[in-house]
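For this view, one protein chain was removed and the others were kept in their places.
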Amino acid sequence: MQKIINDPVYGFIQIKDKEILDLISHPWVQRLRRIKQMGIAHYVYPGAVHTRFHHSLGATHLMRTAIDNLHLKGIAISPEEALGVQQAILLHDVGHGPFSHALEHTIVSGISHEDISRILMQRINADTGGSLETAIAIFEQSYSKRFLHQLVSSQLDMDRMDYLNRDSFYTGVSEGVIGYDRILQMLTVVDDHLSVEAKGIHSVEKFIIARRMMYWQVYLHKTVLGVEQLIVNILSRAKELALKGAELFASPAFRFFLYEQVHKADFENDEAIIRKFCTLDDSDISCSVKVWADHPDKVLSLLCNMILNRKLYKVMMSSDRLDGQFEEMEKTYAYPAGIGEEEKHYFLFRGSTTNKTYNQYDDLITIKMKDGSLKNITEVDNALINPYVTLPVKKYYIIRAVL
Amino acid sequence: MQKIINDPVYGFIQIKDKEILDLISHPWVQRLRRIKQMGIAHYVYPGAVHTRFHHSLGATHLMRTAIDNLHLKGIAISPEEALGVQQAILLHDVGHGPFSHALEHTIVSGISHEDISRILMQRINADTGGSLETAIAIFEQSYSKRFLHQLVSSQLDMDRMDYLNRDSFYTGVSEGVIGYDRILQMLTVVDDHLSVEAKGIHSVEKFIIARRMMYWQVYLHKTVLGVEQLIVNILSRAKELALKGAELFASPAFRFFLYEQVHKADFENDEAIIRKFCTLDDSDISCSVKVWADHPDKVLSLLCNMILNRKLYKVMMSSDRLDGQFEEMEKTYAYPAGIGEEEKHYFLFRGSTTNKTYNQYDDLITIKMKDGSLKNITEVDNALINPYVTLPVKKYYIIRAVL
Amino acid sequence: MQKIINDPVYGFIQIKDKEILDLISHPWVQRLRRIKQMGIAHYVYPGAVHTRFHHSLGATHLMRTAIDNLHLKGIAISPEEALGVQQAILLHDVGHGPFSHALEHTIVSGISHEDISRILMQRINADTGGSLETAIAIFEQSYSKRFLHQLVSSQLDMDRMDYLNRDSFYTGVSEGVIGYDRILQMLTVVDDHLSVEAKGIHSVEKFIIARRMMYWQVYLHKTVLGVEQLIVNILSRAKELALKGAELFASPAFRFFLYEQVHKADFENDEAIIRKFCTLDDSDISCSVKVWADHPDKVLSLLCNMILNRKLYKVMMSSDRLDGQFEEMEKTYAYPAGIGEEEKHYFLFRGSTTNKTYNQYDDLITIKMKDGSLKNITEVDNALINPYVTLPVKKYYIIRAVL
Partner (left out) sequence: MQKIINDPVYGFIQIKDKEILDLISHPWVQRLRRIKQMGIAHYVYPGAVHTRFHHSLGATHLMRTAIDNLHLKGIAISPEEALGVQQAILLHDVGHGPFSHALEHTIVSGISHEDISRILMQRINADTGGSLETAIAIFEQSYSKRFLHQLVSSQLDMDRMDYLNRDSFYTGVSEGVIGYDRILQMLTVVDDHLSVEAKGIHSVEKFIIARRMMYWQVYLHKTVLGVEQLIVNILSRAKELALKGAELFASPAFRFFLYEQVHKADFENDEAIIRKFCTLDDSDISCSVKVWADHPDKVLSLLCNMILNRKLYKVMMSSDRLDGQFEEMEKTYAYPAGIGEEEKHYFLFRGSTTNKTYNQYDDLITIKMKDGSLKNITEVDNALINPYVTLPVKKYYIIRAVL
């Protein structure tokens, strides 16, 4: 029953459980093949076109390895738990839509991808006679062994570990490379808390630093931020036009979400809506953007042409508020001809973003010292990860189109 | 003016020439961002989602390195030639459509992607006051220095070198890894013929072997072959239905090619057709396939559901003709209910495919021996690459849907 | 009890068994830290300074992985067998002396390193109350399950797999890189014969090709051959002088083997000789060579200065007998002043060497086809590894000092 899947990141991914293979075959998991993990960031890092499907497989592979290692160290994990925690990580992202962050703020608002993941898991569970009971309990943090949830979602979970590995690999940003195999070797559980043996402390330090570096070099790279805002603005404008009754080319499912106002309760109660959502992927958006490039609405067509021809927003970023600069810029900025007052914000706007590499208040990474005691990693003698490094960082930005 | 682009395959790609940067910004080159290099092969190798855009940048990078190395060895290459040969390789694939091989046999027949590349190059050349004169001459093999064309298209060209590197990297099939940096170091020119110094012979051997291995493990992998045939059949059926007047969801450009019969001459004469073709990308096909999964035509909807839910064709492959097995299978195969006689071939069919790793008759790879003489690589003393290895290999297959 | 050892080739080597850890601590195994795996080849490949100790650990690591994989597939392997086969591979090279091939032809003649390995294993076994009974039986091919011996010594054993990986890695010759993890995944046993599943055939092909490439690029590289002959000639001359009673600087143990004629029977019967042999390592030879550079014997001092200052032999190599060239060269070669007739062969000489990448007659690599049958890899349909490739290759050489 075993299946071996090629993965350039880990060499091979072995799937040994029939239950996991069946779940991978589910159309809702297969759908993740058509959704890029990093959305539109490939406009800056052209190699970063990997999919949420591959990330889900990778995280499941790391989970299997982690579970095997913990088992060898004598941590009690039953076969049901081992299966459940793998199912949970395999499905943790199943509720993502295309260009997820953009979509959540525009077309499908009021419900997060985590909510949708949970709804989808419950529906699969119902359809399969309860095959995901343990997985759902672990995912929702209601399962008795807390460390299983931490493997799925915490500062040191298999999700982060895979996405750092994978995003580094595909972007080619070597600063994000982590020694994941050593961390997995050093995982342990103390008092139902996921922890790392003292010998692994440097690998954990590097993991935290690598994550921070990926934030500044990739996830919050100013051009990446700009291109994501471009998608947000395209979808916002399209929704605005749709609600006014304008005609917009779209696939049937995408059309539904463009023209209807759907709420969280609808997702939970109306199976048809879930099924429609689960046909959406990157191609619906990409295909419409190309057609909209010729739309009579000037704002929409300008924005769509920007993305098609890679005439991206210019982004100014700073740790200081940019109030003065923004006011100055508003005075001199040459808006496209024929743009109304209430449409100006599509071409020149500002905002802020915050990054917390390592949240020092909850769910801390703990180190199991040689004497068996636990220490928060920031308290370890001579730690590289000190309170200074873990402070959240806020950045302000001004974005403008250069037409 | 220099730009550095991250590339996980080579670390970095440096672009130094303004002319090359301008060409990369052209919408027709940008379009390649939305076309996967390996089409639908990611159904078997989930990492293989890299784009034709990245391949074109990579090949241009190798070309720049090759030219620099040859220049250091005293081979005369003028700045115009250095630019032209880079433009030629950057644009060599610009005429590819989405799922190119499938498209060429169905929707856009009678014209090859090479033809379209040539037409697009000529049009850009006309639009820019002749900026591509040298590039086109090199591409079309009419330029006086033959070795420049060989760098673009021959047994050892920068196209192959990049796609082997890149496809190996993204599939995770290490058998395709080549020592490209050593080959580039060892390139030389003798009597206007691209050649390799004797010290590089083992790297060239490995290159040929790697290419052969990629054919058997990836390009002609039977499941990859099956999924490509599935796309071919979906597009064939859609075209068949369109010509009968059935209604099919499609973006405007895709609709045009579905409902019209376009010939090579139309491409050459009608600029509007070229412009329509240049808006096509993977998303047009993917988006339609999802909608067609609910199409009233049973053949079309069955095939589309197969690909969406990864219920792929089963493929039997052999060096022997499979006549007996096919007749046997025809007798027992359970066709879907309601399928007409002339539709049966969508569910059970056969064919053959041929691979030539190394064509021993034309454009041979030559080695510059220590005494200065040239030898075909198959004639070098104790060569690994012998006539036996270079024989073309024909394989027969039977493909069937398992519904 | 588990120990994790860093290994740049595999990331980590995990040792789980106390018995293996104890064996690694044995002074005779520790001695391998001081013997370079590739002898003097680092004069050509400066990175190739890895030790026989690391190779032995690496091969043991691969063995553990292979055993675990076979076990998962249901191949019966008892804990004693699993331990024994690891002990056998860990000790398979324990009988190597410094610059082994040179030493065996000069100072310590008449006994091979395999013989010495066997003698050392028997002595450790006697000292430890029979801890190596199973290991010795497997090593000597007297154990009932033949495939266990094949894992230690055959065309596809863990020895070759590690040394190809390791020698490639440290020389930087990428042509030797193999997909060892995939081969290990695909190993199986049929009728007590080690075999490879059909899906692994391309990885095995690559393994055979890689081995062949390492032979031509590294192991039989003409400068490597020359530097090895230089060591042979230095040791021959030193032995010649010692037997004539000349005084030569040497450590006590090295002095013993220089001045005494030791035979195979002595090794087997005289424990003191074994103990002396087991204190020899690279430093004894290197240290003497430096002192001998000032020795009054002109031949010895010239040869030692050649190696110290890297004035290496010039080597001419060919598939043809070089009789004519050699006679010609003898006439014109300028021997150093004062060199006697019977000493000329230290400065100009000839010989031949044979490489068999893959021996087609015994211990063939077998492939388990999908129908369960076994086929020799050269008989598999469309095999890359054909009789032509597996023919032994003989090369003739002429070597001369350039003083």
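Letters A, B and C mark the chains in the order given here, with residues in each chain numbered from 1 onward.
The rule is short, and it goes like this: contacts are C-beta pairs under 8 Å (C-beta built on N, C-alpha and C of every residue); 3 or more make two chains touch, one makes a residue touch a chain.
Remember, predicted model here, so these are calculated numbers, not experimental data.
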From the list C:P27, C:G74 or C:G324, pick the residue that touches the absent chain.
C:P27
Just to verify: which one of C:T60, C:T106, C:T171 or C:N233 makes contact with the chain not shown?
C:T171
Of the residues C:Y45, C:F139, C:F267 or C:Y396, I need the one that contacts the missing chain.
C:Y45
If I consider the whole complex, including the chain that's not displayed, which of C:L220, C:C287, C:I339 or C:M369 touches that chain?
C:C287
By the contact definition given up top, give the residues of chain B that touch the hidden chain.
4, 11-12, 181-182, 185
For review purposes, identify every residue of chain A that touches the missing chain, sorted by number.
174-175, 177, 179, 182, 202-203, 205-206, 209, 212-213, 216-217, 319, 381-382, 384, 386, 388-389, 393
If you put the missing chain back, which residues of chain C would it touch?
5-9, 11-12, 25, 27, 30, 33-34, 36, 42-43, 45-47, 49-51, 53-54, 57, 169-173, 249, 251-253, 279, 281-284, 286-287, 290-291, 308-310
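Note that in this section only the chains that are shown with their structure count from here on.
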By C-alpha centres, the chain nearest the middle of everything shown is B
What's the distance between the Cα centroids of chain A and chain C, rounded to whole Å?
51
With centres defined as the mean C-alpha position, give me the chain A-chain B separation in Å.
32
Which chain B residues touch at least two other chains?
none
